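Heads up, one of the protein chains got dropped from this complex, but the rest are sitting where they should.
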Amino acid sequence: MANIQEKIAKLCQEATFEEGQDLLVCVPDSKWHALAKSLKEELHFDFLVTIVGMDWTDKLGCIYYLKSTADNAMISVKVTTEDRENPMIHSVHDVWAIATTFEREVYDFFGIIFVNNPDMRRMFLSIDWKGYPLRKDYDDSPEINPVPKENERQEDTTVSYVETEDGKIEKKTINVFEPNDFVVNIGPQHPATHGVLRFRTAVDGETIKKIDFYSGYIHRGIEKICEGLTYPQTLHFMDRMDYFSGHHYHHAMCMVYEKALGIEISRRAQVIRVLMDELARIASHCLFLGTYCMDLGATTMLFYTLRVREQILDIMEKTCGARMTFNYGCIGGVMQDLHEDFVSDVKELLAVLPKNIKEYNELFIGNVIAKGRLENVGTLTREDAISYAVTGPSGRASGWACDVRKTNPYSIYGELDFEEVVYTEGDSMARTKLRIAEMEQSARIIEQLIDNIPEGEYCVKVPKVVKLPAGRWFQMVEGCRGAFGVYVESTGGTSPLRLKLVPPCLPLANVVDHLTRGTKIADLITIGGSLDYIVPDIDR
Amino acid sequence: MPYEAWKDNEYIESLVKELQENGTNVIVGSFDKLINWGRSNSIWPLTFATSCCGIEFVSLGAARYDMARFGWEVARSSPRQADFMMVAGTIVHRMAPVMRRLYDQLAEPKYVIACGGCAISGGPFRKSYHVVKGIDEIVPVDVYLPGCPPRPEAMIYSIMQLSRKMKVEKFFGGVNRQEKIKDFLAAHPEESYD
Partner (left out) sequence: MYEITFATITNWIDTFLGKYMPEWLVTTVECLLIGVGLLLVYALLALFYIYFERKVCAAFQCRLGPNRVGPWGLLQSFADMFKMLIKELITLKHIDRFLFALAPYLVIIASMLSFACLPWANGLQIIDFNIGIFFLIAVSSIGVLGILLAGWSSNNKFTLIGALRSGAQMVSYELSIGLSVLTMVAFAGTMSITGIVEEQKDLWFIFSGHVPAIIAFVIYLVAGTAETNRGPFDLPEAESELTAGYHTEYSGIHFGFFYLAEYLNLFIVSGVATLLFFGGWMPLHIPGWEGFNAVMDYIPSVVWFIGKAIALSFIIIWFKWTFPRLRIDQLLKLEWKYLLPINLVNLVLMVIIIVFNLHF
């Protein structure tokens, strides 16, 4: 870490450093773009994990989390501005491709304008929304922003603030589509978008020219609500974002709080959490396979995959008491102890799983039509995957070993014996096959643990009123769809100053435009399905 | 399901009583019976889901719960061909006009089930700046189905309730809301379609 600090100090004299969980570099806005370039090119911080927009009341700013794919080192960079009326920070969209979208998100919530970013529209909120909701001085009275009765206003142009040679900022209007494009609106209510995502698709015959993606149709403002809740209360939202990765998200959130509070949880609780994570991963990949095949027209697969999922849900229900929104992890461990049937039920599942996986392979992966539809469709290269921050199975199918369980082992993953499946093809077929292979690996992890669940308490004692010390913490876990991160900043009270959730699905949905250009309309379904994004996770 | 097992017989009985008081023609009445038999046994859902509840709706269609037994599996993607809309999930400000439009696009007679806490009242997200606090602000709701998300069994119960409601409604003059369409057209002049 000190090594990196020296290097950065050499690159940028104005940088100051704050010690914390990760190294925090503070740079003035004027030097930021140059530093970002050299961080990526010289120090190989090529993966932009997230941009956390912040409002410290006296100033606005962003914290950029960067990760190096070479040695998995992580640093964060803080850029601030004191202008509240017209806050501006320089964009880094030309360094990391995903920054375009992340910056748009920060603009939407905080009103920070990113200079040179080609697309400065609102993202989750509608065009006519008044105010920036995550600012501390936002007025959320329903009179200002009532429930709209009429259809949303639609504009075909976007705005960009460009810095000219002499340092002036100019506002430019850019057309999203070309004048004579045939634009088909897919979504928000459309069976293929897996929820309420909207693609405005410019097509030429059946060929896609460009996709403009709109989200926010299920934006529930979880981050803002959390700022008014106590820490244990914030946990239950984790089940309702990516509703298949509920256990993983709980795991991340609990870990970040435990780290802040300095709580050491029992090994039993750790094993239970890992077991639940991996069971949930199998269930999630099953549902992925089923719905994906349904999108491609092979409806019957859904019923075969849901069979396994129902079996897992039964196991979960016995222990957690719910089928979907478990709310199982809590600060200090888990809510309840395992059900007495747990071990035998899981063994039953492990016995039928290989048979089912074989069936899926025969029925779908080996099918000649499926091969024709999936192979060489939507190929994502490793460089693009990193630049667009496509993590999870989709990233690994492109040859990027980005499994957080391996790169930054948390909980007991470091001592477990499992493989990180990585394919290099990067097409839809690789993404599909990889998920099936991951199901096998998850089963392997469960096999190792199921007979060795240690005795002990499932939840250690934690103070009744949870107060995090002042500071900031960041934790990543491997969700079913990619790396999920939680950023917490506390001032010492009972509720967070800022709780930023880093969803893996936002980059996944963002990359659809890049992958679909020049393909057929039917390929949009193939590609979108194979990326497997969950819309409430994108929108939060 | 036996009649005694239902929890809301009082409501249905009051509905029937009200209908009987209005009086009905014998021929029209028996026609009504036949049509209501058809309507209440053929309830096609619109595939509409925004979040978690939608996944339970998928489970409802799958082998264990199999809504095909009741003939509900013909989920139509086009609102013109569906009979009811199960609002499965949170409705936020940006989605509200879209949902209203979907409701307007459904062909009469049409019904709405508010599925899950979010659709009924905003649920856990009630405090949010961007969530609609109950879809009954936007569309009329026929059945409220609590849960977060409701179990598939509960969903079956709710659609059966809807079926009961259809059975006792009067088709002629009752549910066929042509008058309302006229009102709607008056309220939405032509240019709003462009």
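Labels A and B are assigned to the chains in the order they are written; within every chain, residues are numbered from 1.
Here is the rule we go by: a residue touches a chain if its C-beta (ideal position, glycine included) is under 8 Å from a C-beta of that chain, and two chains touch if they have at least 3 such contacts.
Owing to the predicted nature of the structure, the values given are computational and were not obtained by experimental measurement.
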item: Which residue of A:77, A:92, A:525 or A:538 touches the chain not shown here; value: A:525
item: Hidden-chain contact residue, picked from the options A:42, A:83, A:128 or A:206; value: A:206
item: Which of A:367, A:407 or A:448 contacts the chain that the document leaves out; value: A:367
item: Residue among A:52, A:196, A:256 or A:296 that touches the chain left out of view; value: A:296
item: Those residues of subunit B which, in the complete complex, touch the missing chain; value: 34-35, 37-39, 41-42, 63, 66, 68-71, 73-74, 76-78, 80-81, 83, 105, 107-109, 171, 176, 190, 193
item: Residues in subunit A touching the chain absent from view; value: 182, 184-185, 190-192, 206, 293-300, 302-304, 307, 363-364, 367, 369-370, 372-373, 520-525
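Here, only the chains that are shown with their structure count from here on.
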item: Geometric centre distance via CA averages, subunit B-subunit A, whole Å; value: 34
item: Contact set on subunit A toward subunit B in their complex; value: 124-126, 133, 138, 140, 145, 147-152, 188-191, 195-196, 216-222, 224-225, 228, 236-237, 239-240, 243-244, 287, 291, 302-303, 306-307, 310, 323-325, 535-536
item: Subunit A-touching residues of subunit B, taken from the complex the two chains share; value: 47-52, 54-56, 58-59, 62-64, 77, 89-90, 92-98, 100-102, 124-125, 127-132, 137-138, 148-149, 151, 192
